[in-house]
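Missing here: one protein chain of the complex. Every other protein chain is in place.
Naming follows writing order (A and B), and every chain is counted from residue 1.
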Amino acid sequence: MRETDQIFMKIQLKEADMKRTITVVALVLLALTLVIPSSVFAAEKAKFAIVFKNTGNPYGEKQLEGFKVGIEEQGFEAILRSPDLPTAEAQIQIIEQLIAQKVASICIVGNDYDALTPVLKKASAQGIKVFSLDSSVNPQARLTHVNQADSEKIGQTLIKAAYDMSGGKGEIAILSATSQASNQNIWIDFMKKELAKPEYKDLKLVKIAYGDDLRDKSVSETEGLLRSYPNLKVIIAPTTVGIAAAGKVLTDKGLKGKVFLTGLGLPSEMAEYINNGVCPYMFLWNPIDVGYLGSYVGTALVSGKITGKVGDKFSAGRLGNYTITKAPDGGTEVLLGPPFKFDKSNIEDWKKVY
Amino acid sequence: MEKTSIDINKPRGLHQYQWEIFLIVLFLAVNVVNSFLSPYYLTLDTFVSTPMNFLDKAFLVLPMTMIIILGNIDVSVGSIVALSSVLMAVSYNAGLPMPLAMVLALVVGTTCGFINGFLQIKFKELSATIITLSTMTVFRGIAYVILEDRSAGKFPSWFSFLAWGYIGKIPFILIVFALTAIVFAVLLHRTRFGRMVYAVGSNRTACEYSGIRTDRIILGVSMLAGLMAGFTALFLTSRMGSTRPNVALNYELDAIAMTVLGGISTNGGKGRITGPLISIFLIGFLNYGLGLRNVSAQVLLIILGFLLILSVLVQNFTDRPASISPKKLSAPTHRSDAGDGSDIHENSAQGG
């Protein structure tokens, strides 16, 4: 026989073999699929889920941590999820998976105010208690919202800090992130409102720059600010990446004492710049506490203790008692407390915490 | 009439579907593993409604199959989705009636596809890779210029039917996708256009010298890709009820992964649409199953990366004997010229 025919016959034999093996394997697998006993799985505790904005964010990690501690000390199971991209689609996928797992409650830190509404409504329709935390979602999609601190207070506190640092008058600028999540713009609006008050008449807001929460962009924007406004006295950066970037720039350029920095920052990131004086003091709140508070909101909603209405009261473990209040966007919220001030006296203690 | 060596060595019958069978086995395996991993997996609802999660990007896989068979690649599809979606939302909010806005999304998508195709045929020195890399940035850039940081939405309530609605027990998106897939399958495997796609992918120069209008093929496929991106935009936006410039990030990566895993070789000129169709569900259910176990995003990233590379690796190893050096075939003593021409007009696509 010709070579090719020989080869071909060998291939045919192998083919037959292969076909047989594959059919057998496929049938076995099919059979398995149909016969799985669901008693393979033990009875499980009620599950409470939290979904953050994205991975690799230490602030988010701390929130998740606090949430986990709170849930577990109440005797339930916590599920912590974060998408790899800070997008709404990724969160939708996660929420679908949580719905399938029949979790008792979903705590969402929203990547988008509106885009999650359909899927969150689907969750609610199946009996899951949905509430937001840190970055809120549309009130139609949530029972309530856990807010770190009163947005108006944040605005007021930051402007007062700028006032004190500048000596009462001068040019100030704001270095923001992107206004993707609801908080940045709300805070900036309150800051502007505060600046309109008569006692701040000598303080002038010259620019709002956007660093997109990108390290290199925040650096360029800060340098741009310093370039364009040589008389700048204070930079307010209500974003953890922005304030750290600005701190580095001011340090590298030796502008300590000439330009001051304040805002909202992570103690770990800002330790260096608080200690060297570039940033006399700054604010934040404890994300661990935020998550912890969230865990108690979740359990209170599931147990029926609260329904998310204004005036509902509940107890949040080591944090004490809380009452639900009206939120500026028409829904309701729970406030953690006033912003916490970090300065030279306490930064060493806090820098290792988060 | 003597058979040519091509006819003799061509895999026959079920052997042709080697790769697809492999995928189906893999798919079953994934399902088994998932069922063991999570008690929530094995419900009818899972199999019916989970696809709603990933079918929006599945529309991109259909034209991507053609593109890769052509020997090209397109990394701008995600950005086209974003731009179409943003323009639809903005125009609706500016007063355009919703049905027209939806048509606009499709028009925008097709136009972007046209631009891609146009650049490719006018600047043949440039690879599709770099052209679509640039247009990827431009298209999404335009979306950012229009919508900046904001989101746009407030669509009429019926709009959410696209992504969330059912007809009877079957999700609407599944029906649309099935119909579209059939259209593409027919287009690719039963029309002259499809045949020419394979031809151009196999050997573009030969086609040009044979009088085949390669430019039109490339343009057509690019516009199809844009049109499908418009479809994706419709369903994705409907799922979220609003849109931003940063939607559909990495969709191109997913589409390419599904296509390549489906047995379409990046060398071009071969592949069947059945493979990618299976791998859409394979990857979709794999993601879902892993998500049910709350596997972290980092691990998922790594898995997807490996999957992509692995599938191309396996592709390259299981390539047709015909693509190995001619030495392995016997002496061509019985090559019949033209003959009944069946070997040319026959679908020269072989499975992986």
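Some points to look at:
Heads up, the rule we're going with is that a residue touches a chain if its C-beta (ideal position, glycine included) is under 8 Å from a C-beta of that chain, and two chains touch if they have at least 3 such contacts.
Here, contacts and distances are computed from a predicted model.
The listed choices are "NADH/ubiquinone/plastoquinone (Complex I)", "Ribose transport system permease protein RbsC", "Urease accessory protein UreF" or "CDGSH iron-sulfur domain-containing protein"; the UniProt protein name belonging to the chain that is not shown reads "Ribose transport system permease protein RbsC".
Across A:273, A:296 or A:322, the single residue that touches the chain missing here is A:273.
The chain that is not drawn here is touched, among residues A:3, A:73, A:216 or A:343, by A:216. Residues of chain A in touch with the missing chain: 54-58, 60-61, 84, 209-210, 212, 215-217, 219-221, 223-225, 227-228, 230, 241, 244-245, 247-248, 252, 266, 268-269, 271-273, 275, 351.
Residue-level contact of chain B with the missing chain is found at 73, 75, 119, 123, 125-127, 129-131, 133-142, 144-145, 148-149, 253, 256, 260, 266, 297-302, 304-306, 308-309, 312-313, 316.
We adopt the following convention: only the chains that are shown with their structure count from here on.
The mean-CA centres of chain A and chain B are about 34 angstrom from one another, to the nearest whole unit. Note for the complex: chain B touches chain A at residues 5, 8-9, 11, 14-15, 21, 24-25, 28-29, 31-32, 35-36, 38-42, 45-46, 50, 53, 149-151, 153, 160, 163-164, 236, 239-244, 246-250, 287-288, 291-292, 294, 296-298, 300-301, 329-330.
On the chain A side of its complex with chain B, the touching residues are 2-5, 7-8, 11, 15, 18-19, 22, 25-26, 29-30, 32-33, 36, 38, 40-41, 54-55, 79-85, 87-90, 92-94, 96-97, 100-102, 112-119, 122, 178-180.
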